[in-house]
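So, subunit A:
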Amino acid sequence: MPALGADMEAGTLVEWLVKPGDRVKSGDVIAVVETQKGAIEVEVFLEGVVSNILIPEGERVPVGTVLAQIDGAPGAAPPPLIEPAVAVLKPGPQILAQAPPTPVIAAPSSRLKITPAARRRAAALSFDPTMIVKGTGVEGSIRLADIETYASGAKLVQRPAKKKGLDLSQMRQAIAAAMSRSKREIPHYYLTETVDLNTASTWIERYNAEKPPVERILPAVLFLRAAALALREQPQLNGAYENGAFIPASSIHVGWAISLRGGGLIAPAIRDTDRKSLAELMAAMRDLVERARRGNLRSSELTSPTITVTSVGDRGAESVTGIIYPPQVAIVGFGRVVVRPWVVDGRIESHPLVTVSLAADHRVTDGHIGGLYLAAVGRLLQEPDKL
Partner candidate 1 sequence: MNAPQATAAATRLTYREACKQALRDALLSDPRVFLMGEDIGRYGGCYAVTKGLLEEFGEERIRDTPLSESAFVGAGVGSAMVGMRPIVEIMTVNFSLLALDQIVNNAVTIPHMSGGQFAIPLVIRMTTGGGRRVAAQHSRSLEGWYAHIPGLRVLTPATVEDARFMLKGALADPNPVIIFEHVMLYNMEGDLPSDMKEVDIAHAKVRRAGRDVSLITYGGSLFKTLQAADALASEGIEAEVIDLRVLRPLDTKSILDSVAKTRRCVIIDEGWRSGSISAEVGMRIAEEGFFELDAPLRRVCSREAPIPYAAHLEDACLPQAATIVAVARELVRPS
Partner candidate 2 sequence: MIKRVHLDHAHMQHLLKAMIRIRRFEAKCVELYQAQKILGFLHLYDGEEAVSVGVMEALTQDDAVIATYREHGQALARGVDPKCLMAEMMGKLNGCCRGRGGSMHFFDRARRFYGGNAIVGGGMPLALGVALADKMQGRSAITACFFGEGAVDEGEFHETLNLASLWRLPILFVCENNLYSMGMAVERAEADIDFVHKASGYRVAGEKVDGMDVVAVESAARNAIDRIRSENEPYFLECRTYRFRAHSMFDAQLYRSKDEVEVWRKKGPIVRFQTWLEANRLIKPEELATIEEEVDKEIAAAVAFAEAGPLEPVSELERFVTMEEVPS
């Protein structure tokens, strides 16, 4: 059972998409797992033949449980599909490594520290205690009082019996948990910068004019690309803060925040964002949005972001200052593009502007770094043709 997030403790194997004897290759989706974040497709990172299905459909098992066995290339010993939890409880660099060799990506400790009484109470309330990131008990354990507090505030919805697709109430809880943890643990600092989009807007219009509708891009793609490229200059914003230390990521996988119909928010990764062209990014975004709304995200997409970027789009507010998604250390926000007076060479002109914000973890960086980063984003957006 892959760990699909720091707060995930267990998952329900909803559906097997392979059967014994099937040949699989790296990247194949072999199963669907129901978590509090919804139904997640489980990818395989091995090549071989499925020899043994160990967990039947409908069973809920802890993270780290071996789900199936895949016999590898001829002569190789059959490796377990999912390595045991111990093997994956390694700190950040591996988690963020490019094309990780192991399919399981877990936070350093996926074991929930919760007292027996609290666990029993949570079960009685049908409340998922994993949404409480840190308790008030001994050694940060979740104790009864925490359950009562959270459960009363969580407006619990009974877990629906559906087998597939996103469970929004569960997602709400997961968001609540992650955001609560973030606000509790992470000392945020916030910076904003207003960026002139005059050049960029013109450039996009010209770019799109030559393209069929399916290939046209949105301003958000420029934002995403600029945000990713700027990270190369300020790598301290790209990575994870775990066990009291910042672990820089070796690649840039931007989590792209997608709001879901009916509520909920998810930020799956666009891998190697900084190395994708605008066209590739646009395609990736479309694909992600579509699959996120269908509930067909892949496990690795939820666990690999090294930073989050949110763009509120046309109907959003003028600016957004985000809450960092732990264990990431920064979130970049792009507000609605507005047309405002802008002074150019002493003259007032009407320009499209966007407010770019950065919320960053003060344990890792300070405002100087953040400022340099926003400046870089702004600079990059002035030269869209180089993006």
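In the analysis below, contacts are C-beta pairs under 8 Å (C-beta built on N, C-alpha and C of every residue); 3 or more make two chains touch, one makes a residue touch a chain; residues count from 1.
The candidate set was assembled so that all candidates are chains of the complex that A comes from, given by their letters.
These numbers were taken from a predicted model, which means no experiment stands behind them.
Put simply, of 1 or 2, the chain that touches subunit A in this complex is 1.
Subunit A makes touch with candidate 1 in their complex at residues 115-120, 136-141, 143-144.
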